[in-house]
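Excluded from the complex is one protein chain; the other protein chains are retained at their positions.
Labels run A, B and C following the written order; every chain starts at residue 1.
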Amino acid sequence: MVNLSVNIGNLHLKNPVTTASGCFGYGTEYEDFIDLGKLGAIFVKGTTGSKREGNPSPRMVETSSGMLNSVGLQNKGVDYFISDIYPEIQHYNTHIIVNVSGSTIEEYVMVAEKLNDLEKIPAIELNISCPNVKEGGMVFGTHCPSAIEVTTAVRKVYNKTLIVKLSPNVTSISEFARAVEGAGADAVSLINTLLGMAIDAEKQKPVLATVTGGLSGPAVKPVALRMVWEVCNSVKIPVIGIGGIMNVTDAIEFILAGATAIQIGTANFIDPCVTVKVINGIEDYLVDKDITDVNDLVGALKIAH
Amino acid sequence: MVNLSVNIGNLHLKNPVTTASGCFGYGTEYEDFIDLGKLGAIFVKGTTGSKREGNPSPRMVETSSGMLNSVGLQNKGVDYFISDIYPEIQHYNTHIIVNVSGSTIEEYVMVAEKLNDLEKIPAIELNISCPNVKEGGMVFGTHCPSAIEVTTAVRKVYNKTLIVKLSPNVTSISEFARAVEGAGADAVSLINTLLGMAIDAEKQKPVLATVTGGLSGPAVKPVALRMVWEVCNSVKIPVIGIGGIMNVTDAIEFILAGATAIQIGTANFIDPCVTVKVINGIEDYLVDKDITDVNDLVGALKIAH
Amino acid sequence: MKKFIHDFQIISNRRINKEYFVLSLASENQIPEIKPGQFVQVRVDNAPNTFLRRPISVYDVDYERNILYLLIQIVGEGTMILSKLKSGEILNLVYPLGNSFSLPDGEKALLIGGGVGVAPLLLLGRWLKEQNKEPVFLFGFRNSGLLVDIDLFNRFGKVYIATDDGSTGEKGVVTQHSFLRNVSGDIGMVYTCGPEVMMKAVALWAENNDIPCEASLETNMACGIGACLCCAQETVHGISHVCTDGPVFNSKELVW
Partner (left out) sequence: MKKFIHDFQIISNRRINKEYFVLSLASENQIPEIKPGQFVQVRVDNAPNTFLRRPISVYDVDYERNILYLLIQIVGEGTMILSKLKSGEILNLVYPLGNSFSLPDGEKALLIGGGVGVAPLLLLGRWLKEQNKEPVFLFGFRNSGLLVDIDLFNRFGKVYIATDDGSTGEKGVVTQHSFLRNVSGDIGMVYTCGPEVMMKAVALWAENNDIPCEASLETNMACGIGACLCCAQETVHGISHVCTDGPVFNSKELVW
């Protein structure tokens, strides 16, 4: 028997495989395909202080080995989440982690405060990196003092596990990782989507209604892996690796680079059973390599000097 | 007859299709496949003050819809270029533009000064964005004051067309574009490669000897297109679009986003005739759309308000 | 409704014309009930630009022989690859997805399709007939070379045709067809699927004639199961999602 369980701050995950926010709904959408209880955790949709309609259509376009989205944090707000969604999903036999977004520090703080009281939500993920909303989100993720400010403010009101999700659209992602570590984050997750754009050459128009959108999928994996590796070498808190993970090999790569856990996003759209396959695959890999504890794989990349 | 010619500063190109530095050797490598005289220009290899061996092997790995390279500016130095290469290629019936790199401002200036005297080199491209060398290159491209400093210094000694090639590994590429415009650049070209990484999960080692490398190819196109569009909206000087251009549709997209010319890099490896196909394709597109001058397509993207 | 992810084996790939083909797919698993208007998400393997699944309406189902039919038009790389599949090869589907068309009030129903938009109307016609309704089909095609399986539709109701060039049926677009000028008040519902301009014209005609109208929409989709919120469609109630709230919408709800 190999040990698959890992710790993110005080949070104990039965295995390192979780789902990326915005790509797995509230979990219910995937219940027909997999046993949600097998997952390390589910990161649910970006949740804001009040209801958001999201961006106009079209919101999605495929690119080479990737996709651009401009959903724009569509959600019904934290109060609706607490009253209508939480009761439906709290019975899951896995951790539910809420991805929190806002336009102002006050909004982040308010949402975090409300979620703090929910018994079955052991952690939140601060999304300071959404490229798809005009105000907020991205600005906190690309301006270091703002990142520190929002993390500090939320840390004051939130006393469970606080994960901060970093934007890849910066010169030095390690700088942000160190900054939020200093501001009290228990872990960082990365990467969110890369800001991109698609054009319809025939119509001579942008494909997305918002012109730009966030790039995800295997196209971004090399960039994500590099950033995870950089951040793992810069901070002491656990790192959750995200970006283009399509199969068990990709997941192992992120763990080798130093990620304690990983999130799978876009891949769920192609194979709704991918998460469970990755969990089984990690176990097989460990057995095959005679490793008894997945924690021994974390950061085990061998670098020649 | 449609007009395909465009101007980059004082430089007149017979068409907007050029080849990206490091991906087209000195042109000679492609002479068996295409008539080099058809190209708008050839951007030759990164050239430094003295000979560089480049990085150890492996230097290349394929990724989903892309590739990582860590060639590391291997070249024989500017003096060898002038004595041995220039005489061989100066007869080309197209412009030869030299991509210039260095570890210090003095090195950039020295190379630029020497190239200034070569009659058949009408322009240089300052590579302040190479992610694959330890000192220099990248630091100028990710630190705005350094970018200004190196551009200003080179501008003083170089009196032909000065193009500055920007790094995508920054928070705001427009900031750099505006900075080098202010420092006297006649044009900017973008993007250079995105910093990425690949891991061999079986061997538990990085694939590249240098651990990280530069990502190019269609995977990066959405990011490149977004950055070109942003920069075109920020500066008045011409912009040369680069990144994942594989065919005529991709080229048109960059031109619509505002690029006056484009560079094709990685695509040459898959189809050594791609440049000529793109030139012909642009002509067909213009005829089909009843546009008589390619300059009317530059920045013609229709944005709904 | 429970959703499944199943491998299907291709029984045949029948080319109907230059652009359209029909895949017959057999499953080892019992095919669940599929309602008219529902769709499947097809995985297209081995192509860099068909990274995501492709949504395709269910054209017909044969529950006895456990066979699913898809009518597909070649428009890009994904559908091109599908068009080259050979019998024996495997296709992975997530299904059945989306809502479905509803029953008409009266006896008669008018099913107006354009091009490959006729796809969901075959299963709809079959179902209406089973419910003892009287479907009438009105189809528009660019020309006679692009006609689709008219005899199959004929089993369930009369088929009227318009072509852009008049090479079959009447010349012009569907909403110009003389049949629409002669309809009496007994049509309980208009169903439509096809290019958006056509559907809008049909919806307008239906509203002008006080007939309820259901349209089956297309948007870009990623997940197809309500998880990603990419398939937004503005409605009078706010943003709806084509993959779960649709693809079938009452035309009066749509802001388009």
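Basically, contacts are C-beta pairs under 8 Å (C-beta built on N, C-alpha and C of every residue); 3 or more make two chains touch, one makes a residue touch a chain.
Quick caveat, the model's predicted, so the values are computed rather than measured.
Across the whole complex, list the residues on subunit B that are touched by the chain not included here.
Output for subunit B: 22-25, 29-30, 32-33, 45, 53-67, 69, 71, 74, 217-218, 266, 268-273.
For review purposes, identify every residue of subunit C that touches the missing chain, sorted by number.
Residues 46-48, 51, 81 of subunit C touch the chain that is not shown.
Please note the rule applied: only the chains that are shown with their structure count from here on.
Find me the chain with the mean Cα position closest to the mean of all the protein Cα atoms on display.
Of the chains present, the most centrally placed is A.
Taking each chain's centre as the mean of its CA atoms, how far is subunit A from subunit B in angstrom?
34
Could you please state the distance in Å, as a whole number, between where the Cα atoms of subunit B are centred and where those of subunit C are centred?
Using C-alpha averages as centres, the distance is 47 Å.
From the C-alpha centre of subunit A to that of subunit C, how far is it in Å?
Centres of subunit A and subunit C (C-alpha means) sit 36 Å apart.
For subunit C, give me the residues that contact two or more of the other chains.
48
Note the residues in subunit A that touch 2 or more other chains, in rising order.
Correct list: 63-66, 217-218.
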